[in-house]
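Sharing a structure, written as structure tokens. Questions coming.
Shown here: the complex without one of its protein chains, the others still in place.
Labels A, B and C are assigned to the chains in the order they are written; within every chain, residues are numbered from 1.
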Amino acid sequence: MPLPTYLLHLGDDALVLGHRNSEWCGHGPVLEQDIALTNIALDLIGQARLFYQYAATVLGDGVTEDSLAYLRDVYEYRNCLLVEQPNGDWAHTTLRQFFFSAYQYELYKAMKTSTDEQLSAIGTRSLKEVTYHLRWSGEWVVRLGDGTEESRARLLKALETLWMYTGELFRPAPYEEVLVEAGVAVAVDSLEGSWMEHVRRVLGQAGLTVPLAPAFQAGGKTGAHSEHLGYVLAEMQFMQRAYPGSTW
Amino acid sequence: MPLPTYLLHLGDDALVLGHRNSEWCGHGPVLEQDIALTNIALDLIGQARLFYQYAATVLGDGVTEDSLAYLRDVYEYRNCLLVEQPNGDWAHTTLRQFFFSAYQYELYKAMKTSTDEQLSAIGTRSLKEVTYHLRWSGEWVVRLGDGTEESRARLLKALETLWMYTGELFRPAPYEEVLVEAGVAVAVDSLEGSWMEHVRRVLGQAGLTVPLAPAFQAGGKTGAHSEHLGYVLAEMQFMQRAYPGSTW
Amino acid sequence: MEERGFIFQDKVDREIRIEPTDWMPEDYRKTLIRQISQHAHSEIVGMLPEANWITRAPSLRRKAALLAKVQDEAGHGLYLYSAAETLGVSRDELYDQLHTGKAKYSSIFNYPTLTWADIGAIGWLVDGAAIMNQVPLCRASYGPYARAMVRICKEESFHQRQGFEIMLTLCRGTEAQKRLAQDALNRWWWPTLMMFGPRDDDSPHSAQSMRWRIKRFSNDELRQKFVDITVEQATYLGLTVPDRDLRFDTETGHYRTGEIDWSEFKAVISGNGPCNRQRLEARVKAWEDGAWVREAAEAHAHKLKKKVAIA
Partner (left out) sequence: MEERGFIFQDKVDREIRIEPTDWMPEDYRKTLIRQISQHAHSEIVGMLPEANWITRAPSLRRKAALLAKVQDEAGHGLYLYSAAETLGVSRDELYDQLHTGKAKYSSIFNYPTLTWADIGAIGWLVDGAAIMNQVPLCRASYGPYARAMVRICKEESFHQRQGFEIMLTLCRGTEAQKRLAQDALNRWWWPTLMMFGPRDDDSPHSAQSMRWRIKRFSNDELRQKFVDITVEQATYLGLTVPDRDLRFDTETGHYRTGEIDWSEFKAVISGNGPCNRQRLEARVKAWEDGAWVREAAEAHAHKLKKKVAIA
């Protein structure tokens, strides 16, 4: 069933990045930024819930947002590899957020015109949040690129590490291709141009250029993840796995 | 039931330290030492299995070594706090091993004379392994204390961090006290003198002195753990929790 | 006492707020800085035990609520640091006092969160005790402090209800969930009672703070109030308060608890609690790891300013 799989893909992307960001909570470099990143984590988890709730109604049969989040193993997760990468330092975290928010910005803008009303509504609602995420993370990219020698070196390292994961964002998975024809899913390959333009502009302001290296990593969207996701899930799912069938 | 609880305590100590040591596997500073520490991890996990298997026969009712290891939550674990502390650097890991092996050495020596034949047999068998662990870890303590300025500083930091967890080793829990009277359990308070003598000698060879600070941390033996153990269990128990009732 | 001293105390007595530009006694200022900054530090350090369960919250709804709660605490920290700053001390100075161990924070946060039920217990008990302590501070004589407390108390009571609801859900749940709830109460009960501070006959600073209206009830009064409410809530939940000597005194209409283990209180206060070292290290690490980020932000802001000046 392509629709629920697509919804899981969208929800998993948001949940896993929300999880990664939430790992910073209480450990940020500045109190105000701790709050800002927690806010983004909250928005992303909120978006994940919308997609899971929708998927649950489609799937029926007692499926809930929580059974979807907590009772699937790693090979059943459909998030892209970018969002599951470890946080690294502040440069890694903000650059990852920038790459992903720039993608989500285009995604949700296009989703607003989906023939699926619920997706269209989620797109409209989430676009507002993502507009803020994109501004916030873009500002950090510029700040770190333009700041000190150290911050620039760290940002460069983050760029070198993360760039290879950006290509997957624009490679449609089979379940997307089917739904694109039906006007339901966003054709992610059509977003790459605007994304690249935005990225080029912000990296430019940060004094960096878009890497020439191929952005070749892929697989997460069809369940072939990096080794990091398993640890994320072991931690995230512990309670639901250890106390099955409970109400929380 | 004091006997199974005591057996769980002994097994949990060995399993959790074995787990911590196994985290080093593939990441050691020298290939030969990677192998040596993996060996110690293997021995400890082997000891844990002996205690759990014995506990399983006492408890009956379908309990197995694996249900004991994988299906208890953090407040049901009875290991001391020392063994669940994070690995830190090589100085932390080897000093923690030294403190614990020096304790296990005395423990198993005394256990050989337990009126419980199975405990006596486990004590005899495990003492040989621990004799090697104690020598290996003691040699590392001396090597790091006597080595370079950096290694000495790191060892001192480890000593300052870990010392406070050593007192718990010698505080009997209620389930131990009952069994000591019956001649089954080892009276751990009676081991402290020999332990301290050994520790003083080796720290002396390393050019360090026994700290004056109180070794006040306690609670693990009665289920009040540090925040670290929950993460250990979430990771360790994932498969058994996610795929309940399976044969592996 | 000189005249401005009389005027100051007269204002305090008539419940007129003291504002940053008003004259105030040096000791009043110092006491306030100490109290407000301790409170601010408590909010920041207090994020850690709860943040420990964000990634493991048992449902998405609870996860979002917990994230929002910890975020609120960061916000409380901000309000309070700002209030302290109006007294002429910078946030960096206050951080420095925290990181070097000179400043204290509530010792309750030196206890670990072991299970999800601890998140319920913290909301129910710790936030409950905090509210007891804090509601009177909404009328504190120092304006910025009192106003910060009004906002904080509103959010805290929301957190407290949320915590109680987590406990209620556990207690209405499976046997295993009830065990988690009881285990959490067992571990948090006594440390929470200690949150109200030493017994009145062992609490030297109180009289002056009462005169300055930055304290309005004694430690024992507040503790008693907390016990009276909380014991009944525990009964409602079906949990057993871990105190064999606990009994209802029909004469006074109050619950009498057994003796608090003050040696534990002193040990934790003086650095030997279960997590003192861990908490401080976490804060120091966040601060030190963030140094290059703050420097970069400053350098960038400086460059921007120069560009604007040139243009």
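Note that in this section a contact is a pair of C-beta atoms (placed from the backbone, for glycine too) under 8 Å apart; a residue touches a chain by one contact, two chains touch by 3 or more.
Predicted model, so just to flag it, every value in this text is computed and none were measured.
Considering the entire complex, the omitted chain makes contact with A, B.
Considering B:Ala48, B:Leu134 or B:Ala158, the position touching the chain not shown turns out to be B:Ala48 (whole complex). The omitted chain makes contact with just one of the residues B:Leu95, B:Leu208 or B:Met236: B:Met236. Between the chain not shown and the residues B:Ala102, B:Leu127 or B:Val142, the one that touches is B:Val142. If you put the missing chain back, the residues of chain A touching it would be 73-75, 161, 164, 214, 216-217, 219, 223-227, 229-230, 234. The set of chain B residues touching the chain not shown comprises 15, 19, 22-23, 25-35, 38-39, 41-42, 45-46, 48-49, 52, 65-66, 69-70, 89-90, 142-144, 146-148, 150-151, 154, 235-236, 238-240, 243, 245-248.
One rule holds in what follows: only the chains that are shown with their structure count from here on.
Across every pairing of chains, the maximum count of C-beta contacts belongs to A-C. Centre-to-centre separation of chain A and chain C, using mean CA positions: 35 Å. Chain A and chain B have CA centres that are 41 Å apart.
Among the residues of chain A, those touching two or more other chains are numbered 235, 238. Chain C has residues 56 in contact with two or more other chains.
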